[in-house]
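Now for subunit A:
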Amino acid sequence: MRKLWLLLLATVTAFVLAACSDKGDGSSKDEVSEYRTVYSGEIKTLNYLKTAEANEFAMSANLIDGLIEYDQYGIVQPSLAEEWSANEDNTVWTFKLREGVKWVTHEGEEYADVVAQDFVEGLNYVLDAKNESSTAWIATVVKNGDAFYNGEITDFAEVGVKALDDYTLEYTMENPTPYFLSMLNYVCFFPVNGEFLAEKGDTFGTTKETTLYNGAFILDKFESQNERVLVKNESYWDKDNVYIDRIRYKYNKEALTVAPELFLRGEIDSAEIPTSVVDEWFNDEEKKSQLRQIRNNFYTYFYALNFNPQFDEEYEPQNWKVAVNNKNFRKSLYHALDRVSAMLTTEPFEPESLLNNTITPKNFVDVDGVDYTQLAPLADISNTDSFNSDLALEFKEKAMAELDGKATFPVKMVIPYNSGSPDWANRTQVVEQQLENLLGADYIDLIVEAGPSTGFLSEIRHPGKYALLEANWGPDYADPASYTDPFTEGGTYNKPELAEGYTDANGKSKYQNLVDAAKAEMDPAKRYELFAQAEAFLIEEAFVIPYAVGGTGYIASKLNPFEAQYSPFGVTLEKFKGQRLLEEPMSNEEFKEALAAWEQERTEALANAGE
Partner candidate 1 sequence: MSSKEVLLEVKGLNVTFGKGKSKFEAIRDVSFEIYKGETFGLVGESGSGKTTIGRSIMRINEVTGGEILFRGRPINGNIPKEWDREITQKIQMIFQDPMASLNERAKVDYVISEGLLNTKKFGNDAERMEKVRNALLEVGLLPEFASRFPHEFSGGQRQRIGIARALVMEPEFIIADEPISALDVSIRAQVLNLLSNLQKQNNLTYLFIAHDLSIVRFITDRTAVIYEGEIVELAPTEKLFSNPIHPYTRALISAVPEPNPYKERAKKVEIYNPAQHNYEKDRPSFVEIEDGHFVHANKEEISRYRTMYKIGV
Partner candidate 2 sequence: MGIYSEEISNISQKSNDNLFDFAIVDEKKAEQTGYSNYSYWRSTWQSFLKNRIAVFLLVVVGLIIAFVIIQPYLPYQKSPTEIYIDETTGSQARNIAPGSEFWFGTNSIGQDLWSRIWTGTRTSLFIGFVVAFAEVIVGISVGALWGFSRKLETPITQLYNIVENIPTTIVLILMSFILRPSISTIIIAMCITGWVEMARFIRNQIVILRDREYNLASKCLGTPSYRIILKNLLPYLISVIMLRMSLAIPFAIGAEVFLTYIGLGLPISEPSLGNLINEGRVLMMSPDLRYQLIFPSVVLSIITIAFYIIGNAFADAADPKNHV
């Protein structure tokens, strides 16, 4: 009896195991260029008209093409639009579309041609509030976009987008928009086949079957928390420039932990190397040659001094308010922050390479080859390190003298971090210790507080429950105006408009007026200079302390980052088109050489493009 039982159990086990493993080896990689990686951030949809998440951008970037793209130096290139023009005041943009571009199904079968109407359909979907698009706020740049979204207008024909014929598309702007082209790489301006969309209804973009593709890749497999496979689109209009045949994303919740090991075992082709293990890689000759820095991105990080403190009474927000309205106090913090030591927690080897002295990072926009950050009022700031302990102590003395009797010392400063990010936590601890050591515990008292990992913004930043906070911002379009949003009125950051003593005659803050003036200027050279002035003012007055650019850390990857399309906007950086798999991963030395060469080439290319 008992033996029978055991036998039965054993059979079941064997059967179960056999059943699971009988499917055979699915992966054969002879002669195909396959790129494999692990991921932990899951994508929730393929519906590019709806999403606004980086992981999903990475999908749509490779599956769907928009009107334009960039080359590896960040210069606009034709994609689905072959040529375009704008009217005098940049309010009407007309695009001539490429002919013969196909929509294909997930099996690679041709479904329809891509026509101008598809772009209209796409925008219509995005601006229809009931579709809950997360990128609609960008699309409202077109005329009546906002009104349609809010339901004030119900006829979409009144919205500023028209298909003049099958291959001519015209956008009308709400306001003059010289940088409109840079917005076109956002998913909200991507096309969609209206017929297909109508047919799929709510299920559009939920699975690989309910999505149409016109990009470099087609989705071959899409299983949440398991695997995604992209294969090259054989009907792609520019398929000669697609060198990777297959991209496999394997899910791992612990991707960060195991990816380096998987990379070493040759199971994947790219792995981010967490800071905590970078030492070990650098100390190992063999591993060292496979490791390189990650390329900087355009996220900019800064420490914001809060002018609207709403943190708990026990930390004396009123006292902080008095202190923060003193320029010398702010300047003492500005010069006291040793950004290198903070950066060491994430980039222990070349911390300086990530530091950023301005809000707008370099390589963002330029005036005839001169980078925005090198424009007159900003150049000084860009070229000197803000950290200066002598100056800091000098300002401290002044501040203590001026604030004597008005504020109580040490000034309590709540400095929260997101408990979901260990790096942030570490950095905050370093900053606390460094500032207190330098300026003295008699002057400031930093209180490190763990914020919630979800709802951090709505819990901490939006209600102003901080004195000093590390914050970041990413640009939306190719114009310095994109970096002013956090600090202008209505921004949800540190409310510099509440700073005392900076209100101009018209009742607006000085910074606001500077920005408004810059926005009104249409000539790029003057416009950028005005923006540079505004930004210099913001930093000069130490409303914020610029810290770094995004893209921290190291990676072991068989991709050459300098082959990739380059642009801060939209989904461009996520495209695999144009990239090749290297035999061996790039080492950091190679990376730096390549970076230097690239910067050189870029300057030339920009100058050429300017002509």
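For anyone wondering why these and not others, all candidates are chains of the complex that A comes from, given by their letters.
Rule of thumb we're sticking to: a residue touches a chain if its C-beta (ideal position, glycine included) is under 8 Å from a C-beta of that chain, and two chains touch if they have at least 3 such contacts; residues count from 1.
Every value quoted in this text rests on a predicted model; they were computed, and no experiment measured them.
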Which of 1 or 2 touches subunit A - same complex, any copy: 2
Complex interface listing, subunit A residues touching candidate 2: 256-258, 260-261, 274-277, 279-280, 283, 341, 344-345, 348, 417, 419-420, 422, 425-426, 428-430, 433, 448, 450-454, 459
